[in-house]
Every structure is written in structure tokens, then in C-alpha cells.
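A single protein chain has been omitted from the complex, and every remaining protein chain is retained in its original position.
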Amino acid sequence: MIIEGKFNINAPIKKLWDTLFDVEALAACLPGAEKIEKLDDTTYDVTMKQRVGIIKVTMSGKQVLTKVEAPTHLEMEGEAVDKTKLGHMKDKITMDLKELGNGEVEISYKMDVNMVGKLAMFGDRVMRSKANEVEKEFVKNLSAKLKAL
Amino acid sequence: MEKQLLRLNVNDQNYEIYINPKTLLVEAIRDHIELTGTKRGCDTVSCGACTVVVDDMAVKACSVLAVQAEGTKILTSEGLEVNGKLAPIQKAFLDEGAFQCGFCTSGMLMSSVAFLNETKKPTEKEIRDGIEGNICRCTGYNSIVRAIDSVAKGKYTEDKV
Amino acid sequence: MNKYTVINPHEPFKVINTHIHNVDGWAKVTGRAAYTFDIKLPGMLYGKILRSPHPHANIRGIDASKALALDGVKAVVTGKDTLGIKQGIWRRYKDLCDEQILPVDKVRYIGEPVAAVAATTEEIAEKALDLIEVDYEVLPAVFEPLDAIKKGAPEIHEGFERNINVTRHIEWGEVEEGFEEAEYIREDWFRCGGQAHMCMETRCAVSSYTPDKKLTIYHSNQSPYYMQGLMAGVLDMREGDIRVVAPYVGGGFGGKFELDGAIFCTAILSMKCYKPVKIVYTREEDFIASKRRTPMFYYTRTGVKKDGTFCAREAKVFTNGGAYTGMGATALYLTGFFHSFPYRWKGYRYDGYRVYTNTLPSTSMRGFGAPQAMWCSEQQIEWIAADLGLDPIEMRRKNSHQEGTILPGQATIASCGIDQCYDEITKWIKGKGKLPANRSIGISACGFMSGGIFNWFDSPYSFSSAVVTINQDGTVELHIGAQEIGQGSNTTMAIICAETLGVKVEDIKVHSGDTDHCPPDLGAWGSRQTLMTGNATKMASENAKKQLLEFAYAQSGLNIVYDLDIKDRWVHAIARPERGEDFVKLVRKALRGKDGQKIVGRGYYTPHRKGMISPAYSYMLQGVEVEVDEETGKITLMDSMTAHDCGQPINHLGLIGQLEGAFSMAAGYGYLEYMPYEDGKLMNPNLVDYKMIRAPEMPPANIAEIDTYEPEGPYGAKEAGEGLTNPTAAAIGNALFHRFGVQMKECPVRPEMVVNALKEKKEKEAAEKK
Partner (left out) sequence: MISDFTYLKPGSAKEALKMLAEHQDDGKIICGGQSLLIIMRQGLVTPEYVIDIKKLKDLNYMTFDPKDGLKMGATTTHRTIEKSAMVKEKYPVLVEMEEKLASIQVRNWGTIGGNLAHADAAGDPAPVLMSMGGSVKVASASGERVISLDDFYTDLFETAMNHDEMIVEVIVPPRPAKSATKYQKFNLLDSDQGIVAVAATITLNGGGVCKDARIVLGNAASTTIRAKEAEKVLIGAKLDDAVFQKAGEAAAAECQPVADIHASEEYRRHLISILTKRMAKAAWEQAKISG
């Protein structure tokens, strides 16, 4: 399943890029992020908790940066397992930052997510609806964070 | 989890069983009371193989906690026949060949019984809607519809006690 | 509801083709029938299977120590606990025995068993699965046959170049000459989906291994003898030390005559802990880890003359074989064979390629490759008739098989009633008059086999055998190895036995589904039992009857020119039916006369000199009336008529049930039952998202029974109930073609595809106008 989207952030591209790589800042902005821990230069230990109505999912696993072209392009892939064995997922994420000129940066992302297990039953609907919500929240938090910096 | 005492009335017989409250009615009937005529065919309340009649209503026993059925009267396929005498719907199933592998049959019979009690002169469409919650992979349903129809039309009335 | 008509009925029999209740009926309508699903043995443990989440991966290691430490867990087994023997039902061909049910080092599809647990409760077993740690090395995977044959595609099985698992070539007559003679040639590509068997009883087994080194297995299957043989092979045991019991079986449809995870894992677990172990698949497991109908890509090219005479046809097929061979090799052959049916060709050529992919293995399913073949063939024929402005029924009729048609090297058609099928369908269509604007009719013809002349299993036994024993009170024990899976074979055999012996059906006790007590038989597949086990049953019954009549003759003092017979339990001279005696009295006398030995009749059947496919072929033509909502594309079946030549019907109720049931499954294949995969993962492994016909969707299934006489079959009988899975998808496609002029090349035809096809057609027409 491929989820794509883009959003704009009002900030200098360099600052934005650095914030995205600041583990603590990122964790604070990303809704549901329980833990983001840098294990080495390219590997992160991530735990995300999401809730879809009465369904609670806690995915934890590793994300590996596979391509980093500061400050415009980023690729990573990872794998995560649900805490209660509802399923596991694999993902490949590409993110591009583009300066729009008016002080705004457009962030576009593409996630290729593959889920196995019970979660796959709800699959698309849940993920897409959730991605949308997470994105909105993330933009809000990130913007606030950048302003505060 | 501590088990709790549950009293169930199945086919006019009272049973006392000790169960974990998460036990489904179909599990209580099959695993605890050991009436295995009632089957399970899915995990999504789709197939109807577990249909039993609870207080005159057809219900999928996989969609009900056993504890929720306390105080009700439950009828399963084993309760249709009385002292070796088949109920009209059972005779009709035999006459029309309304079963093949037989795995859906208990559930299908229970849906039919509840439907016939509720709907006196059903149309063919009503009969079909009446069993739409039950999957049969073998028969293509038409023989089952004929069987229900023949009971509704009174073919077996003389058999009724 | 349904109309049922009989064309050219034969002389009345006493039992055959009368209204006989199913002999298992009492048990089934009272909830008494116990299935493997219901079996509970003393001390029984419950098993669960850990399945691969990856479509393709090496197993580097499995750590089950945490699972074993869990209270209530009695055993964990992995591939390492097995002999690692690769098995398959094509035992004659070692390279096609490619499946370890618990693989030792590599998994090839999502859902493949990796380990199994036995515990005191199902819940504990399930919890234990979560505690097993498997170290996988994930490998690149490939899911579509046309990708898997590409150079550089991931190698799924070692030594199979381009992942080609099996190839099959069929050719007869003069193909090139035929195409040269042709005045019109049409070629099309088609795509056919998979289909789940969706037996109401999911795969399940109970195995019990005892210290005397004997193994008893209760298993929901279509051929206890195959299971016994296959299990002996993988466990390196003697067949005779394994008893396979198939009690009441909740459906098979071609999906239950190979080893499955339930039978294999329960056996291995039981051998480890000397306790009975039961495994029941969940519905999801049944979807993702049993097997399925083979998805196919079909290319077909057909040459005809302008007057509609068929000249030549060639076809190429690539099938999505999934991870293992299973029965897929046979499906690959049969789809090619039946793609020629039911027509005469000057030349016919077929090349089939079965391709391994990292998906659920494909295998036999009711119709055995023929539904796919007919989906392509019968639509293309309809389009050819339209291209040439010919009547599609008449064009079919003039090219159809007849009695005596020879398919060189393959078959000789001994009985064929298809001509009358055309009459009946024509009558039905005419009787409909003018249809409402939103409805149309499509037709499709086909033929099918009555059992396969295949012995890839390499059995030294007869294909079928039967033993008839007469007790002193006149009751009869009929022992057969044929398997009752709901199709009514026990009833059919009881009918044949009763008719032949001259007694009543209630006199017959049928014993089947137990390798300890029943003679070997290849089981319930390929529509073989009525003809093959029917012949064995008839022979055994005749043999027993002959022994009785010889005795009766000796004691009657009749003139040697008189013949004796038994009807309705009355033993009598044929010429003077009033002279005779009661069957039971005769049996008692015979027992005394034979020093107390029971009368035992034996029968067997193995086809000889019947070509290489089947001893006999049935024929049918089907018409389906379809309503389509033009705006949404929703398809509704309104009515149907099937004219069916099945030789002499034996089991009247069973026949109707089989025809109606096959039709519902066939219709599902045509427009509902869809198995979408994403990255090797089945996207709808549950009955919410996998759509099957239910009662409101089922249209009337009218039947015209065309009675013919098949010389090879018992009392002239041949196949019924599997072949009818073949025509419906194409008939639905043809109805859409007649209504809208759209050519649907992929099945199942889902409403979105109809809407898209109509949109495309409109755009094309608009472009042409410009």
C-alpha cells in the first residue's frame, strides 16, 4: 500500500532539516511516538503508539536511513512488530524537501507500507485515515516547534 | 481467569458449567455441554454454521458471550427431534436433499425453524432473506428453499404433535 | 422455483433414479453426524501452527525454548523434527514431490507452516506460538507467473529454470493445415482468477500415535487411501501401520486430497508426545494456507471457416502454480484438454506452463482446470459467431462431439447427448420471449470427465474396489474406499448395490472412510466415484448375487433354461416372477449350505483401453439470464437453465443437489469469488471480504436431464456435478457481451470492471466517430 502526501512548513530549509534529525524534537512532534532512539549513524529504534477508535496498536522496530542528501532528500526503510502480535509491518519511506521561495518549504513523502497479520484486515482504511490525521498533527506540532526555536 | 458458574437451558435441559466469562455461546454448547451438532465455520460472524435459537430468535452463537445467554431458552439441532420423531423441517430437508456435506445443516435448520415460527406464509424471496446469514457451499440453497417452502405450505402438518 | 424435466427417460428401475433419501441424512439433520472437527479423544492435546509472515525466506534458526517453558505446552516441532522428506501426490515423478509440510530450511509463501505446538488447551497453544522465535533471512520474492519466468527472477525451487515447474503439451490432428484452411482466425488473451474451495469444515485432523508404533488419524479428506500412502511416505512407516479415518467430511471440492498442515503436524506432534493431538484451521488459515483453484493466463487462437466450421485451435497457458506442485500438474493437463471441448477440430495444440511463484500453492478444484478453459474458449467462440454473423448455438452444434468422436491419442467418445442439450436450451431461450432492456442471456457449452485415468500416485491397487457381505438376516454390508464428502457417494453406492442385489436401500449399510476396514480406492476427485466405485460396487453386488442365485438354482430344481433374478427382496424365475422365495430365507439356507460362511462378493475397477484421460465424458449446455445495472455495473443472476447429459442418473436427489451446487460455485467463480494478492499476501482471507453466493443471490437452477447410456458406466451412468462448475463464468461473460458488446477477458467479472469496460467502449466509439 502506498500513502503519499505533502505539506508546507514555514521555516528555513536547513533549520527544518536539522529539526527532523533531532531525535528529541522529532519525537515531540510526531503524534504517537513513544520512543525514537538513535542506535548508530543510520539506525533508529522507534516505538509508535496509535489508536484507531477502540483498537490500540503499538508498533516497535528499527528504521534504517538508506539515503541521505541534506537538506532535500531522505530515504529510509524499516520493520516493526506490534506489541500484542497483531501483526508486523515493513515500510519504505521517501521524503523530499523543496524550498518554495517565500520562506516556505514543501515536504512531500511517499510511504510504501506492507502489513501482515490481523492488522491487515483493516489495512488500507485504517492506515490511510490515520496517516492523514498524523500528518495534520505533525505539521501543527512541527510548525510550533520551529517557531519556538 | 477465575471461572464462573453459568446455568444454561439447552433443549429443555438445565446445565451448570464453569466457564471463563470470555467463553462464546458456541464454545459453551460444543465444548462444555458437548452438543457438537452446532458448528463453527468462521471467525467473523459470517457463515451461520453456529446458529442456534435463543428465546425463539435465530442467533449466531459465535457472536454472543455464553454469559449473555443465561436465563434464556436455547434450542440446538439436537433438540429438534423428540423421542425419535423428526421435526417437519428435518423431514423436509431429507425429502428435498437440502444438505450435502451437512456441516452447515444444523445452523441452517435452526435459521429455518426460527424463520418458520415467525413467518407464516413466506414468499420465496422472504425465505431466501431468512437464510441469508447462513452459508452453504454445497447445495446452492435452492433445495433448502424448497424444503422450507414445503413446510410453510403445510406438507408436514399432520406430523405436528 | 426450479423446473426439472427429463428427456428420454429409460426403463424404470426399482431403486435407481428414484426418490431415495440420503443414507447419511438422519445423522446430518439431527446434529448427530460427527466430523473430524467434533472429535475429542481422551487426553487429547490441541495444536496450533506457526506460519511464515514472509513470502520467501530462509529459516536460519528457530528458538522454541520460551514456548516450551510455558505451562501447558507439551511439544514444539519444526522441520528439524521431521525426516525432511519432500512429498507430493505425483509420487511417480520425484521432482514434482517438492513440498515439506514443515519446511526444514526455507519458506516459499505467506502462511506456510514453520513450527507447530501441542498444548493442553488451544489458547495455550496459541500463546506459545508468540513465544517461538524464528530467525528469517528474507529473500526476494515473485508473485506473478509472467514475472517469475523472466530471467533473473528469484529462484523458488532449486533446479527449476525460470521457475517453470511443469510443462504439458497436447497435440492432435493437423494444426497448421487447419489454420491454413481457416477463413477467419481470432486470437485473444484471457486471465482467470483463483478460487478458494471454502469447505465449511476447515482443514482439521486428530492424530494419535501409540507405543505400539501405530498411528491413527482422523482427518477431513477426500481420499483416506491417499492420506495413508502419503503419510507412510513422509513418516517412513508402513501403510498398514497407519489408519486413516475420514468420518463425515464437511466438503472437499478438490481441496482435501493432499497432505495439509493439520494432518502432518498433528502426526508429528503426536509421535513426539504419544498423546492424541488435534489441529483445526481457523477460517483465515484455511484461506491463506490450504490451496486454491489455479489462476491462469490464457492465449487462445482459433481458426474457422466462414460457415462456422471449426478448423484448428492452439492455446498457450501460463498458470500461477504458487509455491508447490500439489495437484496442479494435473490441472495443467486437463485445462488444455478441456479447452478443446466439446468440439471437433482438424488440429488442436496446447502448451501449458505451470510456474512457481511465492504465493499459496494452486491445485485441483471442482472442474480441475476446465472452468478456466471454458471461460476463455466459450467466450471466444461466442465472439467468433458474432464476428461472422452466425447463430452461436447452431455454430456450436455443427462442430460438437458426437457418439464415436475420436480425439486422437486421447479419447473416444462413447456416449454424447449434447445435440439434445442444444434443443433444450434453444427451447428455454425461445420461451423467455422478449427480455426487459436490462437483461440478456449468455450460453456456454462444455464437457467433463468421469474419473481420471491417472496413476501418478503409483498405486498398485485397483482404482476402485468394493466388498459386499450378506448377513444372515438379509442385511448387506457394503465396504467401499470411496469417500463421501457430501456429494452423496454413499447413497449412490447403496442404490447401485440395492438395485443389483434386488434388495432395498435400507438393507444396505455402507462402510467408507476408514483404511482399516475399507478396500483401497483413489477417493473422491475428478468425478470418478460414480463410474469407478460404481462399477466396483456393481461387480461386487453381482458377484454376491451370483453366489446366492447359484445356490437358489441348485435347490429350486428349475429347468436349466430358466433364469433367476432378485427384485425387491424376492428371488424368482424371470419368466415366472410369481415363483420364488423370500430373499432372507434364501440367504439363511445359503449360509447353512456354505458351512456357515457369509456370502462375500468382491468387485474392482481399473479403466483399460479408454484412452489416457477418462473412461467417459458427460456433456452440458447452460444458459444464464443476467441483469446488469448499467450505471453501477452490478450483476444479478435472474434465471438459468442447464441441459445435462449425465448418462443414466442413479441418485436422483443427489444429482439435483450436485447440479445446483456446482452452478452456485461456478457462478461465484464468474462474478464474485475474487482472490487479490498484494506482495504475496491474500487480501481477503475471511468470509466478510471473500464473497460467495448466498440464498438471495442464487437464481433458479432449471435442469433438463438428458438421459443417455454410457456403456462404460454402471447402469449407463457417468459424471454429474463437477462439470457444471465449468460453463457458468463464460455464460455470464457472454450475457454481458450480448447486452453491451463488451468482451470481458478477466474473471471474476466484478462490477467495477463492467463500468470500466463500458466507459472504454464509449470512449472508443467517440474516438471512432471523430
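As written, the chain order gives the labels A, B and C, with residue 1 at the start of each chain.
Throughout what follows, a residue touches a chain if its C-beta (ideal position, glycine included) is under 8 Å from a C-beta of that chain, and two chains touch if they have at least 3 such contacts.
Just so we're clear, the structure is a prediction, and the values are computed from it rather than from any experiment.
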| request: Over the full complex, note down every shown chain the hidden chain is touching. | output: A, B, C
| note | Out of B:V10, B:L35, B:A58 or B:A98, only one touches the absent chain, namely B:A58
| field | Residue of C:L41, C:L68, C:I185 or C:V755 touching the missing chain in the full complex | value | C:V755
| query | So which of B:G48, B:P88, B:G102 or B:P122 would be touching the chain we can't see? | reply | B:G48
| remark: Missing-chain contacts on chain B, rising order, are 1, 4, 20-22, 24, 43-45, 48, 51, 54, 57-60, 62-65, 67-68, 71, 111, 114-115, 129-130, 132-134
| remark: Against the hidden chain, chain C presents residues 122-123, 126-127, 631-632, 634, 672, 674, 676, 683-684, 689, 691-694, 696-697, 751-752, 755
| Going by the touch rule given at the top, which residues of chain A touch the chain that is not shown? | 52-56, 84-86, 118-119, 121-126, 128-130, 132-133
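Please note the rule applied: only the chains that are shown with their structure count from here on.
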| query | Among line, ring, star, complete and other, which best matches the way these chains touch? | reply | line
| said: What's the distance between the Cα centroids of chain A and chain C, rounded to whole Å? | reply: 49
| said: I'd like the Å distance between the centres of chain B and chain C, where a centre is the mean of that chain's Cα atoms. | reply: 29
| If you average the CA atoms of chain A and of chain B, how far apart do the two points sit, in angstrom? | 50
| task | Return the residues of chain A touching two or more other chains; collapse runs of consecutive numbers into ranges. | result | none
| Which positions of chain C touch chain B when the two form their complex? | 1-2, 19, 21-22, 24-35, 37-38, 40, 198-202, 248-253, 282-284, 485-488, 653-654, 656-658, 660-665, 686-688, 692-696, 698, 700-701
| task | Under the touch definition given earlier, write down the residues of chain A that touch chain C in their complex. | result | 1, 85, 88, 114, 116-117, 120-121, 123
| remark: chain C contacts chain A in the complex at 53, 110, 130, 678-679, 681, 683, 686
